[in-house]
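For this depiction, one protein chain was excluded, whereas all remaining protein chains were kept in their positions.
Chain naming follows the written order as A, B, C, D, E, F, G, H, I, J and K, and within any one chain the residues start at number 1.
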Amino acid sequence: MTNILVVHGPNLNMLGLREPEIYGRTTLDEINKSLLEISRIRGAELRIVQSNHEGLLVDAVQEARTWAHGIVVNAGGLTHTSVALRDALSAVALPFVEVHLSNIFKREAFRQHSFLSDVALGVVCGFGWRSYGIGLNGLLDVIISI
Amino acid sequence: MTNILVVHGPNLNMLGLREPEIYGRTTLDEINKSLLEISRIRGAELRIVQSNHEGLLVDAVQEARTWAHGIVVNAGGLTHTSVALRDALSAVALPFVEVHLSNIFKREAFRQHSFLSDVALGVVCGFGWRSYGIGLNGLLDVIISI
Amino acid sequence: MTNILVVHGPNLNMLGLREPEIYGRTTLDEINKSLLEISRIRGAELRIVQSNHEGLLVDAVQEARTWAHGIVVNAGGLTHTSVALRDALSAVALPFVEVHLSNIFKREAFRQHSFLSDVALGVVCGFGWRSYGIGLNGLLDVIISI
Amino acid sequence: MTNILVVHGPNLNMLGLREPEIYGRTTLDEINKSLLEISRIRGAELRIVQSNHEGLLVDAVQEARTWAHGIVVNAGGLTHTSVALRDALSAVALPFVEVHLSNIFKREAFRQHSFLSDVALGVVCGFGWRSYGIGLNGLLDVIISI
Amino acid sequence: MTNILVVHGPNLNMLGLREPEIYGRTTLDEINKSLLEISRIRGAELRIVQSNHEGLLVDAVQEARTWAHGIVVNAGGLTHTSVALRDALSAVALPFVEVHLSNIFKREAFRQHSFLSDVALGVVCGFGWRSYGIGLNGLLDVIISI
Amino acid sequence: MTNILVVHGPNLNMLGLREPEIYGRTTLDEINKSLLEISRIRGAELRIVQSNHEGLLVDAVQEARTWAHGIVVNAGGLTHTSVALRDALSAVALPFVEVHLSNIFKREAFRQHSFLSDVALGVVCGFGWRSYGIGLNGLLDVIISI
Amino acid sequence: MTNILVVHGPNLNMLGLREPEIYGRTTLDEINKSLLEISRIRGAELRIVQSNHEGLLVDAVQEARTWAHGIVVNAGGLTHTSVALRDALSAVALPFVEVHLSNIFKREAFRQHSFLSDVALGVVCGFGWRSYGIGLNGLLDVIISI
Amino acid sequence: MTNILVVHGPNLNMLGLREPEIYGRTTLDEINKSLLEISRIRGAELRIVQSNHEGLLVDAVQEARTWAHGIVVNAGGLTHTSVALRDALSAVALPFVEVHLSNIFKREAFRQHSFLSDVALGVVCGFGWRSYGIGLNGLLDVIISI
Amino acid sequence: MTNILVVHGPNLNMLGLREPEIYGRTTLDEINKSLLEISRIRGAELRIVQSNHEGLLVDAVQEARTWAHGIVVNAGGLTHTSVALRDALSAVALPFVEVHLSNIFKREAFRQHSFLSDVALGVVCGFGWRSYGIGLNGLLDVIISI
Amino acid sequence: MTNILVVHGPNLNMLGLREPEIYGRTTLDEINKSLLEISRIRGAELRIVQSNHEGLLVDAVQEARTWAHGIVVNAGGLTHTSVALRDALSAVALPFVEVHLSNIFKREAFRQHSFLSDVALGVVCGFGWRSYGIGLNGLLDVIISI
Amino acid sequence: MTNILVVHGPNLNMLGLREPEIYGRTTLDEINKSLLEISRIRGAELRIVQSNHEGLLVDAVQEARTWAHGIVVNAGGLTHTSVALRDALSAVALPFVEVHLSNIFKREAFRQHSFLSDVALGVVCGFGWRSYGIGLNGLLDVIISI
Partner (left out) sequence: MTNILVVHGPNLNMLGLREPEIYGRTTLDEINKSLLEISRIRGAELRIVQSNHEGLLVDAVQEARTWAHGIVVNAGGLTHTSVALRDALSAVALPFVEVHLSNIFKREAFRQHSFLSDVALGVVCGFGWRSYGIGLNGLLDVIISI
């Protein structure tokens, strides 16, 4: 059994409500359901965390060290500002995939630097809510192939 | 009735004690009282939150979506570092005014970039504790005129 | 009696006509009337100058040294280019408030540096024509409190 | 039937031989076979082009305007230098996905700017040879859902 | 009848005398005569202003709002420093062409940024005194075609 | 007889089809016809080349050394990236005019640096399809006057 | 009696487990024990806090104002991103020493700027777990000598 | 007889009154007297102009072309912003000396770039009111020696 | 037998004709002859390619993988712009020497960055046509000594 | 027996006399005595060199290769400018500690880059004359523990 | 009696021989004689040092602390690179004047930053060999006036 942590950062609980011209109208619940469906099909186990608190996300990543085989993370605004989250992801030494709903390269300059990308396994962005599923599938492919 | 959220970021609970040559000797309680007096006169309702935790401030801003018509925010040090708070303010799509007690343009270079200003309605800085009242009055003027 | 100089820089005589999606439809006359009304209420005396000529604005600021207690200034395009105006404002050593109708942080990069801000008492921007009144009120509050 | 152009830029014909510690040991033929298998399953039609000549790639993208519904592109070194290829992709106005085998954010600074990303639908990188399949599946999902 | 304002900025009254290896030996009078000849042929009306005073140029541009259909401007040194002139040109909302005698891209770095170019209709430089006529003809072509 | 080479760079064969809100609806054929008409009137001989291949453009410029008196060049995306084309234009030591349909100063930052401008005779941009004719006329004026 | 607060930032609870080639194999417990031993010998009182939550660290620093004479701080990833923590340390106006286990000057560029250093008394880095003891001893020397 | 133009830029009429800790307590009149005394001794003729208007200074410099052998200029705030003044000084092709009362290298960053220095004969700064006399003497030495 | 590929980039076919004050009057044929003479003396085999087409140069470098022991390359303008050529040289994993006729450090800023240097064995520039022979001899020395 | 070289760079012979508000009133002799006392207690042997000559410091570091186990270095102004000293310290391959009396992060920008830090074992700054002793103790701890 | 140290940095012993188009044909001996003449007239005592060794210049400046009232310094190439010399000049706390023969603002970019200017009393450049005398006279004026 492959265990995966899915991390949703600040404001992703607002999906569907928040700036739908950028982020679309799919809610976080709907995304989570689609991820659980993928994991069911592929025989993986998911745990999902969303928080607006950097500290809670760091705690969750640290804990993953004892049970998970990989992480899918959309750190929201923390992507561009949190060395603490980067360090947690490096500290647990698990392969992780960074995903973004929007194509961050079309947006403000400050969104085009991520503190996570250069320690990630891979990056997926721009496919809307589908970015999560694409990233999860890719992560499972790589973990299973190792 | 116009409902306004007032957000005080990290270390503003130290006002009056903290570096008075920069921030003055008025305490946060005194500022809050003066804001409540203004809102009483103008027939507005205030809710006030102070926290040193970015996550709690993001939570508070998100909740404001259901009851407030505008926000006055002094994000303290998070002004210069928090994309998460910026995203929360954009997500709730309420007009907000950014205020600072000190004139940030007289200070360290890193204080001269704000992650909030370009999504704010307006900015007020440099009037000491009066910046809050000036910003609140300005916000009410605009909201009422819409 | 508190005496205040109000300085309008280049192109502000075009207000109401000029790019109304940025600057609104209120004319400079209407703004000046609202400022005179505020000063009447608060017992202050205003003198108002508008010019497209940097030199005339510098002259006006220098003269204020002999009669004024403070200055409200919207230097228009000179905000971003005039060290001479900055030096005049420093030379007269009067408290002054910098105002802008638009939120300059939403606009071109070159509008986000002001040669005036770091020698100003305070800055107000983004409230449209109301920025002037907000700035004048704030300046009077501070002058009277000294 | 959905028609897709797959574009391989300079030096990708060397895959398997070239710096395997960065690019892996899978050859371009093997990647192409896996993409054809995916397209067969999903009922799409692929045309595949590889060239070391920027001009031929621009020609191929321009032609796609008449028959394709989307493009998967790994422009190799041209990713970082070719405005001509970017302009061709914009000119044909088809949704396209940019893929990279390696995680470009772990590599030289010059590889971290792409002339394609901000006009792409989405970006996938870091999954080795699987990046292509992940990108193709994502592109098909989006095209079919439109 | 098409009415055109021609604006000559600081030091252009020195043409013919000033650094002829850069600016050539044609005088401003000769240029103006050639422009009047072009306008006569094409049935346009010219008004021509030269000043070393930014304020007078701003005044002239503002006035053009009431009578002109377009502007040809060589702002001289103000090209690189005057936001006030840029704002005046934006405020009157007339199509204008920016011209330079010399090829500014061959000169000092500070001459390679213009505050006018990105709000201009078009730019012509490097043809010596002919740049004016080329720019005027181009402006008339576009205005007449609208 | 004056002989002129006209060089059209990558993607200019797409004119009329490509992003018409930027480049207009005139096709390259129509532009070429208008240039041939101008040259007929002025007694000049044109040769016209369009290619998406930098190498072919370099070859064409090199050959011009033996027969041409000047060059009109719109290098498309190569404007911003090709030192090879710049070097070819310098190597043949013919006067050339750089033209652009769009006003490149209104566009992405990377389009505001040209590798050609500082070795060109002059630059014309922003007049749409008319930029070519304006540039050709200007070049002929200068060549004939020498 | 001299009272000292020791602050451990995010991910320092992972010491010994986390990237031992950078941070060594000593655990946080072992470091804390060595600090308590030093304080016992020198007659000082320590309180120690570790958190992955910036807000809790700010709270702890604010409280130190009422009982501590100095602070030893390793802010982990927050070193490079937290103005809030910097402001808290300035607000309490206690002498503090910044310590790092690794030599941050050998690491990623973003780790070479600290928001704490220029308001610190002193900085110690690169001695592994010994950096804490070295910093504590230095801080005590200075406090006692005052 | 050697004829010299002395140019005083904006705000220098405020000398003695303006920020005396930077500019000293000597008035412009006193400086002018000392310069006239120097010129009397050395057999030179001075004309002196002060203005807050860039345009008037440009006019004055242009006129100097017909009668002066050199210029001493303290352009005040225009030093750092006026390409027009620089161009006027280049246009008249007279040797000129740039002087500053204060040591501009001790001051704000924006005061450390001068648009005049690289076209000046020489630069003198930091000697207070004596800078003028030092510069005038130096200029006369060089002019006489030619 | 040691086999060496010599690569001449764009515009080097113009040597002798092109800007002789920079590149000298020796033709490419003469350079090639001198290289063949050196290789004859040292018992090496040369193949020589010149092209104005980046793609052909990439093809030639890729082919060298099967027969050559080293490469001498003067990539002309592509030196500063071609990641594709760099990647080809890295992909074939042969020692190569980068040569330039002119001293590139005396020239335009953009010529002072090479995409090849940091993956080259060594660099030789500034010796005119002799740079090639110096580079070839150096490469042979190193290859033979391995 | 552990042998340590202590290196004092330019102007440190002025300690006690030089800018005491920055560097304190302790003389270099007093510092050296305190270091000798520490080394006596810990059973180490010190050799101490001070020079204003970069070359002598490089010589001294090179010689240390034959007798020392570590180095304590305060390179004074050479910290920020001497690649030669950095190279000497790398060449001898001994662990060394960089110390500064002042907190260099509170000072001019140019003092915040050190050519030594990233090849040092560790860095200590801001403790005044105590920085030396703190650094020496730390170095001995590490050397003895190896 | 006023005592002055004159410091000539590296390569100034070559004056008259070295690049006379930049530095003129006057030798260092002739300059020194003119300075001795000035000091004789004004009743000052000079000591003069020239060295190509930074260390010797630092030594000389340090010694000046015991006998001199001011320093005239042309540090040659060390102007742009020597923090050690800057620190020595700050350490002795004597007023000093920085002089340059050439106008450094007309030269390479690296010559436009001086490590001495912002701690100098004043700066004189561009008057050729006269810069020394101008600087010495200015320094004496200021010292005597104190």
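The rule is short, and it goes like this: contacts are C-beta pairs under 8 Å (C-beta built on N, C-alpha and C of every residue); 3 or more make two chains touch, one makes a residue touch a chain.
Treat the numbers as computed from the prediction; the structure is a model and nothing was measured.
Trainee: What chains on display are touched by the one that is not shown?
Mentor: I, J, K
Trainee: With respect to the chain omitted from the figure, which of J:H53, J:H100 or J:R130 is a touching residue?
Mentor: J:H53
Trainee: Can you work out which residue in J:N13, J:S39, J:S82 or J:N137 touches the chain that's missing from view?
Mentor: Final answer for the missing-chain contact: J:S82.
Trainee: Have a look at K:L78, K:V99 or K:A120 and name the one touching the chain we're not showing.
Mentor: Hidden-chain contact among the options goes to K:L78.
Trainee: What residues on chain K make contact with the chain left out of this view?
Mentor: Looking at chain K, the ones touching the missing chain are residues 9-11, 13-14, 17-19, 51-56, 76-81, 110-111.
Trainee: Considering the whole complex, not just the chains shown, which residues of chain I touch the missing one?
Mentor: The missing chain touches chain I at positions 97, 103, 105-106, 114, 117-118, 120-128, 130-131, 134, 137-138, 141-142.
Trainee: List the residues of chain J that touch the chain left out of this view.
Mentor: Chain J touches the missing chain through residues 53-56, 58-59, 62, 65, 81-88, 90-91, 93, 115.
The rule is short, and it goes like this: only the chains that are shown with their structure count from here on.
Trainee: What are the mutual neighbours of chain A and chain F in this structure?
Mentor: The common neighbours are D.
Trainee: Just to be sure I understand: going only through chains that touch, what's the smallest number of steps from chain D to chain K?
Mentor: Step count on the best path from chain D to chain K: 4.
Trainee: So which of D-I, A-D or G-J is the twin of F-I, meaning more than half of its contact pairs are the same residue numbers?
Mentor: Matching more than half of the contact pairs of F-I: D-I.
Trainee: Between chain F and chain G, tell me the centre distance in angstrom, where each centre is the average of that chain's C-alpha atoms.
Mentor: 63
Trainee: Can you check how far apart chain B and chain F are, centre to centre, with Cα atoms defining each centre and the answer in Å?
Mentor: Chain centroid spacing, chain B to chain F, equals 55 Å.
Trainee: Chain J: which residues touch two or more other chains?
Mentor: Where chain J is concerned, no single residue meets two or more other chains.
Trainee: Applying that definition of touch, give me each pair of chains that meets it.
Mentor: A-B, A-D, A-G, B-C, B-G, C-E, C-H, D-F, D-I, E-F, E-H, F-I, G-J, H-K, J-K
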